[in-house]
Structure formats: structure tokens, C-alpha cells
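Every protein chain of the complex appears in place save one, which is left out.
The letters A, B and C name the chains in turn, as written, and every chain counts its residues from 1.
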Amino acid sequence: MLTTTQTIAWLNNFADKIETNKAYLNDLDTPIGDGDHGSNMVRGLTAVKATLADKSNADLTTVFKATALALISKVGGAAGPLYGTAFLEMAKASKDGVTDLGILLATALAGLKKRGGAATGDKTLVDVWRPVLTAVHADRLTSTVIKTAVERTKPMVAKKGRASYLGDRSIGHLDPGAVSSGYLFTALLETVVQS
Amino acid sequence: MLTTTQTIAWLNNFADKIETNKAYLNDLDTPIGDGDHGSNMVRGLTAVKATLADKSNADLTTVFKATALALISKVGGAAGPLYGTAFLEMAKASKDGVTDLGILLATALAGLKKRGGAATGDKTLVDVWRPVLTAVHADRLTSTVIKTAVERTKPMVAKKGRASYLGDRSIGHLDPGAVSSGYLFTALLETVVQS
Amino acid sequence: MKKILNDPKDVVSEMVDGLVRAYPQYLTQLPDTTAMVRSDQASMVGKVGLVSGGGSGHEPSHAGFVGKGMLSAAVAGQVFTSPTPDQIYAAIKAVDQGKGVFLIIKNYSGDVMNFDMAKDMAELDDIDVKSVVVDDDIAVEDSLYTQGRRGVAGTVLMHKVLGAAADQGASLDELDRLAHAVLPQIKTIAVALSAATVPEVGKPGFELADDEIEYGVGIHSEPGYRREKIKPSKALVAELLGKLDESGHLDSQHQYAVLVNGMGATPLMEQYVFSHDLLDALAEKGIKPAFMKVGNYMTSIEMAGISLTLFDLTDAKWLDYLNYPVETIAW
Partner (left out) sequence: MKKILNDPKDVVSEMVDGLVRAYPQYLTQLPDTTAMVRSDQASMVGKVGLVSGGGSGHEPSHAGFVGKGMLSAAVAGQVFTSPTPDQIYAAIKAVDQGKGVFLIIKNYSGDVMNFDMAKDMAELDDIDVKSVVVDDDIAVEDSLYTQGRRGVAGTVLMHKVLGAAADQGASLDELDRLAHAVLPQIKTIAVALSAATVPEVGKPGFELADDEIEYGVGIHSEPGYRREKIKPSKALVAELLGKLDESGHLDSQHQYAVLVNGMGATPLMEQYVFSHDLLDALAEKGIKPAFMKVGNYMTSIEMAGISLTLFDLTDAKWLDYLNYPVETIAW
């Protein structure tokens, strides 16, 4: 059962990781994108941190919804609607009473795939969400699972997002969105799963 | 008494010198002007050479006038009207029967000063024309006279033309128009005065 | 990076502020957004609203095309980043006159998703919203399995045609049909001499050697299809026109509109020389453009280069739309 406290800790930890790795994410987005994924995410997570500052007594739905709105209105680009939709779906599910992490993430992934139209293997953040979700369901989420999933985007040919314009030349680069989702789940591991 | 043959030889020699020194004249015009004096002059002298190709039987006035029109219509910038006016004045004078080199050059210089408004010491081609004219009148034109006159523009502060925008910073640079006039008179020396 | 800026983080908000204050007769900024709507409210009454937008860095697109006869509003995202749904939604609400709102979107994941979310939001308010996703850049091969082609300079012609039709009272459905009839007829291809530097990134999106160019780059420094030594303008025209010809045979029986678009740092001098070679090359194919424009319309910050757009005017009315008078900053 996911709590408000856990979720706020999770998202603050995620925000810190994104801030620390802003330049790295921009760099990853340069050869196969437009070099802004780090900047976009920092803008969004700064807003998330700010909106969560006074939510420690709020319910889970409020926390997810505030996170979604901050991401939607601040990130822009492709990542904004994707991460935003993911949290909006979790807000909707939690409103319906869901508190199980696995179910929440499954709902999020469904929304995310619908929003972006990406399938597994398209070299997007979906390629991290999918194996992480499987691991969460099996109660086996480890940092190795996350790292492996992120690394696996490297040899893939991008089929969605800006990297797809490169065709075969997208091979050999990590997908920036996969890397930022890697931080999301590492933060989850550090604050929720391991605790 | 200046003849058509001499004048054509003079101008062709001048054209060759300008062509050879195009880059040098552009370079001189770069720190204190706009870097085009060589290109401008080459454009004009190429046209002069072309128009003189069939003028070996023409009278002096025709030669001067054709030269003036070629310069006026091809050089542009400051140098075009200045050199053009100089030759136009010589055409007018020769039409009035003048064939004496000293008188021709004096008329040219008068026109040139009227057109550009420059006085001696303003760091323009006038600073070469003036001493050369004096030497021609005294029958003492030498390459030293020309070189000295050209060199003397170096310490001057420009008062006319683009170099004047630099004020004191024009000091220490040869005036490009003075240098090209130096070639004009060196050519004169090689083809008319010494022959 | 040498730019006339203050804090790179503030570039979009300061730019939008400078723009709307310099041109209050054309643009009004919606409070707390970077959405700019047409100041001439009267000219919008009873008409379908036209909203465009995208990442910043393409100036004068898109706000430069807001005004009578063209766009009703433009929404500016962060540099090279789609605007967010809330901002687009605000623009939609501001321009809706009860006749619906039409969105002109460029085909990037981010733009498509953010505009879609805004559409969802507007539809909850019972505002009719339709849209077209412009994908004129033939450098990228289209395919069912990928994102498809990018939207680039041809978008400006889409603005113009739809703007004229909307001003003449076309309904939302009519605009939708018009947009989708025009869409496949607009094709663009670019060549870059240097890349753009996003202020917050601080270095160029890619590096080209002093004598190198790249064909097929996008407007966000997306890589193109070939890199080689710089060639004379005539040869660049041959390459780009060849690509356009391949992608849809140029036909001397057709009427074409041509847009020669500077990418930002390339002076008009070069654009006019390129146009000279282009008009020669087209003349050899028996084509004389029915309409032509040369200048910086869809830029990529200070990227150097040119894009070439051909618009096959399969419907004679489209030429009238292109020539229809407008009151904007940049058309």
C-alpha cells in the first residue's frame, strides 16, 4: 500500500536525481534529440517539489494530481504529456481506491502508451516502464533490473519521438527518456520498495 | 606632349599593377576602410583595358573619356567618382587642346579635390597627387618622390572617407587610395616620363 | 555561446514580453501564459479560431503570423520544446467565438501530445476543436511504424491558406477538409551550414567543419541525410530540387508556390542568390512559380542554412488564399 509520505519522498528523491543529472540528460538528448530533456525535466520536477511542499497531509490522489499538473504545465515537449499522463492516470486510479503500487504503475503505463503510441522496443521510456512493472508485480525490483532495462535501449532503433528521424543512426545511444525513467524507478526503489 | 600610344601604355601598365596588387589593396583597406579598394579598382581597370583595346587610333580625348566612363561605371565606392572625375577633367582639358602632362594632371587634381572635398593632409589620394604634380612640373618625378608621398600618408589622421571614422586610430596605416595612386604614377614613370 | 540575452532561463518570457510590447496593435498576451492572441478582436467575431504554436526559437513563427487574415493565436513553448496543454488550452478558450477552433500542429511527438491534451481539455468545455498535423519535411521517410515526417517551413503556408479561408468565413469542417487537402501538397527540404545553439544548452546541436554542409536537417538541429563539402549555390539547388522531384514529380502543367526560407543566420543576400539558381532550375523544367516568398519565416535560432518548400497548387483557390491580404508582423 502506497502512502502519501512514501510518494512525496519518492518524488523528491526523483527530483534530486533529475537535478543532479540535468546536463547528462541534455547530453544524451543531443545526438538523437534536441538536447533539452534534462532542462525540461528539471523545470517540471522543480514545480513538483514546490507543489508537494505543503501536501504531507493530503491524500494520495491529491499528491498524484498535483504532480501531474505540475509536469503537464511545466515540462512541455514529449516528456511533459507522457510523465503527466502517467501521474494523471495514477491519480484517477487512486481516486477509485487503488493503492497497490503494481496496479497504479500498470494504469500509468497504459495511459502513457495510449498518449504516445509507443510499443515495446521503440526506444522510449516505455522500454523501462514495461520491465520495471513486471519486476514490481513479481516483487523483484532491483537496481539491476532498472539498469538493464535502461541499457537495453542503447542498441534499439528509435521508432517514436525525435530520435526516430535518425533511423539506424539512433543505434548505440541510450534513450534519454528511458534514463530519466530509470531515475524515477531508482528513486522508487530507494524510498518505497526497499523501505 | 602626351600621346595616345603613351597614354594607353600608361593605363595598361597601371591596370597590371592594380591586378597584381588587388589583395594588398584590399588588405590596406581592411583596418581603416571596408576592405574592397583592390576589388573596386580591379573591376574598373579591367573595363579600362577592355575599352582601350581598340583605341590605338583614337585621339587623346577619346582615350581619357573612355577611361573615365569605364572607371565611373565600374569602380563604384569613393574611388570610382574620384578617379573617374580625374580622367573626365583630363578629357575636357585635352578637348580644349591641352596635351601637356603637367597641365592635364593639374586639371585632374582640381576636379578630384572638388569632387571629394579633401585637402592636403587629409590622408587621401590627394596626398600623392599633390607632390607628384609638383615634381612633374619641375620635371623631377622619380619613384622616390612617389614612394615618399605614399609613405607620408601613414602617420596622417584621416579626415575624409571611411578611414575618418577611426579618428586617431587611422594613424599608422597607409591610405589605400594613396597606394593605388602611387601605382598610377609609377606606371606613368615607367611608360611616359622615362621614355 | 555569444548571444544578446540575460539569464537563459528567462529567454522565452522576456522574448514574448518584448514582442507583445513592441507590437501591441497585433498581439495581446494572455495573463500568466506565453500565449499571444490577436489584438484585433473584431476581426475574429463569427469566425473559426486558428491556433498554432510550438517551441520557441523559430521566430517570426508563430506569433509573427497572428493577425487579421491569418492566425488568431500563437502559443510559444520553451526553446525547441512544445508548449504545454494548459497554455494551448488558454489560447483555444480565448479565441473561440462559438464556431470552433482549428489547431495547426507540427509533427513532433511533443507537439502532437501537448496539443492533443489541450484539445481534450477544450472539448470538456464543449468547444469544437479540429486539427491538422503538418509533416512537410521530406528528408525523413514516412512510414507507418515511426513518428513520420517533421513539420517545418511549409507550416507557414498552411497558416496562410487556412487564415484566408477562416477570414472568409469557412466553417470548422471546411477548414478541416481544406487543411487535409493542402497537407500532402506541401513539401520541404533543407540544407544547413551550421547548427543552432539553444540558450540553456549553451553549445550547438551539432558541429559542422568550416567547409561542411548537411542536407535534410530539421528545425531543431535534427540530423539530416548527408554531410559533405560545401558546394556552389547552383549545386545545392540541384540537390534539394532533385529530392523534391523524387518525392513527387514536378510537373510543368502544375502551378507551384515557392518558399525559400532562411534558417536564421543566413543573410538575404544568399537567399536571393539561391532563389536565382532555383528559378533557373525550375525554368529548365518549364516551371515558373505562381507565388514566391524569400526570407526568414521558420527559423532555427541562429542556424545558417536554407529550406526550400514547394506547394503544388492543385486547387486554383489556394493561390487566392496565398495572395489574400493580411495584417501581421511577419508575413
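List of remarks:
We adopt the following convention: a contact is a pair of C-beta atoms (placed from the backbone, for glycine too) under 8 Å apart; a residue touches a chain by one contact, two chains touch by 3 or more.
This structure is a prediction, so every number in the text was calculated from the model and none was measured.
Across the whole complex, the hidden chain's contacts among the shown chains comprise B, C.
In the complete complex, the hidden chain is touched by one of B:17, B:49, B:65 or B:160, namely B:160. Remark: the omitted chain is touched by one listed residue; of C:118, C:219, C:260 or C:287 this is C:260.
What chain C contributes to its contact with the hidden chain is residues 2-7, 11, 14-19, 21-23, 56-57, 59-60, 64, 79, 191, 193-194, 210-211, 213, 230, 232-234, 236, 258, 260, 264-279, 292-296, 299, 301-302, 304, 306, 330. Looking at chain B, the residues touching the absent chain are 26, 30, 34-36, 39-40, 43, 72-82, 84-85, 115-116, 159-162, 164-167, 169.
Criterion: only the chains that are shown with their structure count from here on.
If you sketch which chains touch which, the pattern fits none of the simple shapes: not an open path, not a single ring, not a star, and not all-to-all. Centroids of chain B and chain C (each the mean of its C-alpha atoms) stand 53 Å apart.
Between the Cα centres of chain A and chain B there is a gap of 75 Å. In chain B, no residue reaches two or more other chains under the touch definition. Under the contact definition stated at the top, not a single residue of chain C touches 2 or more other chains.
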